[in-house]
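A single protein chain has been omitted from the complex, and every remaining protein chain is retained in its original position.
Entry: subunit A
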Amino acid sequence: MITGEIKNKVDRIWEVFWTGGVTNPLSVIEQITYLLFIRGLDEIEERRRKEAALLGIKHKPIFPEDRQELRWGVFKNLAADKMYQIVSNGVFPFIKALHADKDSAYSKYMSDAIFIIPTSQMLEKIVTGLSDLPLEDRDTKGDLYEYLLSKIAQSGTNGQFRTPRHIIKMMVDLMKPSPEDIICDPAAGSAGFLVAAGEYLRDNHPDLFLDKSLRDHFNNEMFCGFDMDRTMLRIGAMNMMLHGVENPNIEYRDSLSEVNTDASKYTLIMTNPPFKGSLDYEAVSADLLRVTKTKKTELLFLALFLRIMKTGGRCASIVPDGVLFGSSNAHVAIRKEIVEKHKLEAIISMPSGVFKPYAGVSTAIIIFTKTGAGGTDKVWFYDMKADGYSLDDKRNDIADNDIPDIVARFRDLKAEENRKRTEQSFFVMKDEIVSNGYDLSINKYKELEHEEVAYEKPQVILARLKEMEREIQQELDELEKLII
């Protein structure tokens, strides 16, 4: 968590952008991302130079001898005008041209960087502000970037990109990624799921960094994220790198299209794919349409998960409620596919306020394993009623929170066997789901608890009514006397 002084520093930088007229939160994040990248490059250079000197080998510099003024450490101390000239005319062209440099992992996302800070005074303030931020510690810089991203959420319109972090964390805690997993988010956005998965592994499998092959796997192959928005790609990549993943596979890809030829590649998918997203129907991959013939992105993504996972691969995805009960052929087809040919494990129904203030949609988390041979015998349902925040637009902290209970129960499903349908979680047998047309909405299976209503006996109420009539009569008489 970012608090106190650092938070104020970030807020001040944000304010400089704001007062300078750069108000689109995404643009702000993007500009900060470039500048953080530029600062990072300088730090890598410095580290390599030291390492080379220590080992007595020749150092191959990122910055040529005659272009040393492009280094953050150099230009940050210059006068505002001079700095502005160097950054806009020197540094930006330079980072765009880094594309070929295989050693600097994130250079590929910088190729179309555009510098939009309008004045030299503003740039100076921002550079000073960013220089002030402590970026040495991995935890701090990751949190710091997450804090910046949370500002996108606060500012509204673009927030749909951002899945609430506590929901992501819950999904990661449910799926418990292992050091061998190959994790994919085909609609990665700011890479929240991948970052959270990385953090989970650091916390729960610290040993993996002692093993060279696991460490390489972690840094190079484990995390794959795709998106169609280049700004989000850059942000996602930066988010991953600041969280200490050296070379994440964050790439531009229209996941649903023919171009995406991934199949049987990943062992774990965690994602929040776009609902009702716009779709280039012509380009949609034919093998997805074979599973579910539809224009609805939320259904196509489910079909995609099934294709791109290895057999045995596990998936946790947020889906809008409609996916669970929709009665069109496409809806039923994809549910049938998952229930009959794979292993559907759990449906966690979430309250509709989870995505507020952007959207009031009701959603659920669907968890299943790709088997290709069926295996669904019973499905665990959980009716989540609170996520620790009020379910109105304000989303204030509240005490009610089902998330710890959900995680604890999911990890010990044996104990769930005897839960009744009137309780918050329970199992439903596959046969029952099939006989209900593969309907997966929890309401279909939940049973009602009838509360006792208590009233006084009719005779008692009648007696009171009569008494009251007498009183009213008496008081009317008194009133009459008062007026005369």
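As a convention for this text, a contact is a pair of C-beta atoms (placed from the backbone, for glycine too) under 8 Å apart; a residue touches a chain by one contact, two chains touch by 3 or more; residues count from 1.
Following the convention adopted for this analysis, contacts and distances are computed from a predicted model.
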Among "FAD-binding oxidoreductase", "Glutathione S-transferase family protein", "assimilatory sulfite reductase (ferredoxin)" or "Type I restriction enzyme S subunit", the UniProt name of the subunit that does not appear here: "Type I restriction enzyme S subunit"
Residue of A:Asp137, A:Asp216, A:Asp431 or A:Glu456 in touch with the missing chain, whole complex considered: A:Glu456
Full-complex contact with the absent chain, from A:Asn220, A:Ser362 or A:Ser390: A:Ser362
Where the missing chain touches subunit A, by residue: 321-322, 325, 352, 362, 443, 446, 448, 450-453, 455-458, 461-462, 464-465, 468-469, 471-472, 475-476, 478-479, 482-483
